[in-house]
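Of the protein chains in this complex, all but one are displayed in their positions.
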Amino acid sequence: MTRFILRRLVSSIFVILIIITASLWITRQAPSNPCLKERESNTCACVKENSLDLPVFPIYTEIPISPVAECQMWEKSSGFELGPVNVLGPGQWGETQYFTYVGTLASGSLGQSMKTDLSVWETLSAGIPFTFQLGLQALFIALLIGIPAGLVAGLKQNQIQDYSLMTVAMLGVSIPNFVLGPVLIMLFSLELGWFAAVGWDSWWDSVLPSITLGLYYTAYIARLTRGGMLEIVRQDFIRTARAKGLAEQVVVVRHALKGALLPVVSYMGPAIAAMLTGSVVVEEIFGLPGVGKEFVRSALNRDYNVVLGTVIMYSSILVILNMVVDVVYTWLDPRVSYD
Amino acid sequence: MSDSKPEEGTQLEQGTSLWIDALRRLRKNYAAMAGAAVVLFMGFIAIGYEVLSASVTHFTLDEQHPFVAPKPPGARSVPIVHYDLMSTTGEWAFEKVDANGDGVITDREVQQAYWRQEFRTLDEDSDGSLSYGEYVRAPLSLPPPSEFSTDCNKWAMVRVSLAPIENQDIFLCDAGDDGRISFEEAGKLVEVITIGEARSVMALKDANEDGELTPQEYGGFPAPRVNLIGTDQLGRDLLTRLIYGARISLAVGLIATLVSFLIGVTWGATAGFVGGKVDNLMMRIVDIMYGLPFMFLVILLISVFQTRSLFLLFMALGAIQWLTMARIVRGQVISLKKQEFVEAARCIGTPSAAIIFRHLIPNALGPIIVYSTLTVPAVMLEEAFLSFLGLGVQAPLTSWGALASEGRQNMEAAPWMIIAPGLALAVTLLSMNFLGDGLRDALDPQLRKD
Partner (left out) sequence: MSESSEPLLEIKNLKTHFKTDEGVVRAVDGVSYSVRPGECVGVVGESGSGKSVTQITVLGLIPQPPGIIAGGEILFKGQDLLKLKPREMRKIRGNRISMIWQDPMTSLNPFLKISRQLTEPLMTHQGMGKEEAREKAVEMLTKVGIPAARERFDQYPHQFSGGMRQRVMIAMALLCQPELLIADEPTTALDVTIQAQILELIKDLREDFGTSVIMITHDLGVVAGMADRIIVMYAGRVMEEAPSNALFHKPSHPYTVGLLRSVPRLDKGRAARLIPIPGLPPNVAKPLPGCPFAARCNWAQPKCNEAFPEPVDFGDGHRSYCWRAEEVRAADLGTHADPGHIDAIEAKVKAGESIELQGEVG
């Protein structure tokens, strides 16, 4: 068991390295690497370009800080503390640079934002509690509603409960959260005034975003659980359990449940990944100052260091969570060996 | 004895055709059939954008009919590309349009003529003034917002830019002493056309480009058309944009699925066919990639390559969707390659590639078709997600996700702007999911029985 976990740990670190390399490589491919231009012409090209070339898209109404101020701020810090993009000179991209950046990461720093005088970590950390709470609550909703719904549907296959639950679940996996969110806001915030339409002042205000984020996964988990249950209840060993004269609830809870939930367990990894992605949109819609909102703003502003930092942070979290899920799965299913 | 034997024979033959059997089961699945119908309908709409734009909506993707706000469903605009000319008699006779009688029509007079026309349409009983009922039924009168106050002075200040509000007090603010609204008092209620649009309408006829129309040049103006589901914040017909959005959304869905299909089938078939260490390695890579936040890498990619080209979008979305496909194909190949007909093909010296593409893939087709059907909505959802964040399809193109994003900006003032694309997206995804599920049930009867 320990060996199994250790081996997974090593491969996880390997995966994280691959992700870092891939995202650095992508960043490096930028056709107009702003900082290269900046170095070549010794002007503030990257800042100018960014401020002029803000996306026409009107989500972001914040006025960017003046190009000059930004340029000065940008100039004053130098060296790898800034992050990978800033420090690259022409022809400098190579293993030295790569190892410098990975070394920086290893020392726990994600570099410096290219647009503000905050470090990437400072930029992101403010949003982490919001994103974390949002994701956790959505996951909670998904498991708490999805699993029982799926069990009921699976046990009452082809009956009215099954049909109605699965129709709702089908709706759930088909309504995009960026449609659901605004509709919920229109209905419950603007029309009925139960929740704040924007922002997050109390726990109550987090209900709507959590539902918006969680609905898809609730529906998906309900479908998975139903499928798992149908798969299990037609197994021979369930018939054996019934033939022993066990009560139906004992058959379901003791004999069927564990096997039926295994697909849900293995879905947890992708689910958390998708939930982090989904939280980007939900934070956007509900105006929550989470990591996702910061991420999109940075992507639109081409603050590569923040984007890179977020990708690396999220990937690392996910790789570790996937490892945990794997270990839990192995622990749950006695048939899986530790190899 | 003799009467039962031939029956058994036919029974056996029927049983062998998996596809006919599956089709029969699919036909029985009403949800899947309805889904297929909707998907087909959306497909036709996407293909027929040009025709629909010319003959059904009468508006084009980009023509703007700006007004105070996004126009609600049922409002009218004057199409400038696909129009039918109105007759030049009655109210639209040259003399009537030329209100000041100086022998030429100016842009102001065109605008006034359209306004009068709109007023006549609103004035259902043709008594020359609008009652409160007619005022409320006018498409441009908006329901009052929740925090609305009914102070005539305040209203007078904002009315310049706002459509009238469906409110008795506001009605009385606007109405004359007689409690009815005359044409002069109607204000924004009838302003279906701006002065800029009026100039464009005139330019259609103005051969010498002097900004005035003589009786010789005048030959009727385009008839106003209803914006069936309203317009967006720039006054562009929403239905037209929705139809065009269908084209982009479906194209992204199909092409990205095709990309994922190609990668997935190649990867999975290779892994399954070669087997051994290669298989192990390839599938381990797939396992690892499963739990990664690909959308973040795509966003990074898009933010780095500032061109928001559709091609990049197809590739990026296709490249993150192939994992499950690879797994399915590998599983199918492994179970199939053990079978005798592959051995037979090997024995007669068929090359490996030929075995994969001619023998294995056609046999593994069922699950692949099912999964592809389910990939299309997944990809469409991702495209919409990116477009919603402003990282996907860019103007002048539009997609349902981009439309929903615009809709969210104007959610309070113009709920139809998010409801329409949201509904289109949800209905299409729902249909595709039902179809995919139905196909799966039809091709895998084991799941449905017992």
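Assorted remarks:
Order as written gives the chain letters A and B; numbering starts at 1 within each chain.
One rule holds for everything that comes next: a contact is a pair of C-beta atoms (placed from the backbone, for glycine too) under 8 Å apart; a residue touches a chain by one contact, two chains touch by 3 or more.
Just so it is clear, the structure is predicted and the values come from calculations on it, not from any experiment.
Touching the missing chain, out of A:126, A:190, A:246 or A:321, is residue A:246. Where subunit A meets the omitted chain, the residues involved are 158, 235-248, 250, 254-255, 258-259, 332-335.
Here is the rule we go by: only the chains that are shown with their structure count from here on.
Work out the mean CA point of subunit A and of subunit B, and you get 28 Å between them.
Taken together, the subunit A residues at the contact with subunit B in this complex read 11, 15, 19, 22-23, 26-27, 29-32, 53, 55-59, 170-171, 173-176, 178-179, 182-183, 185-186, 190, 193, 230, 234, 269-270, 272-273, 276-277, 280-281, 284-285, 295-296, 298-300, 302, 304, 307-308, 310-311, 314-315, 318-319, 321-322, 325.
Across the complex, subunit B meets subunit A through its residues 146, 288, 290-297, 299-307, 377, 381, 384-385, 388-391, 395, 401, 404-405, 407-409, 411-412, 415, 418-419, 421-422, 425-426, 429-430, 433-434, 437, 447, 450.
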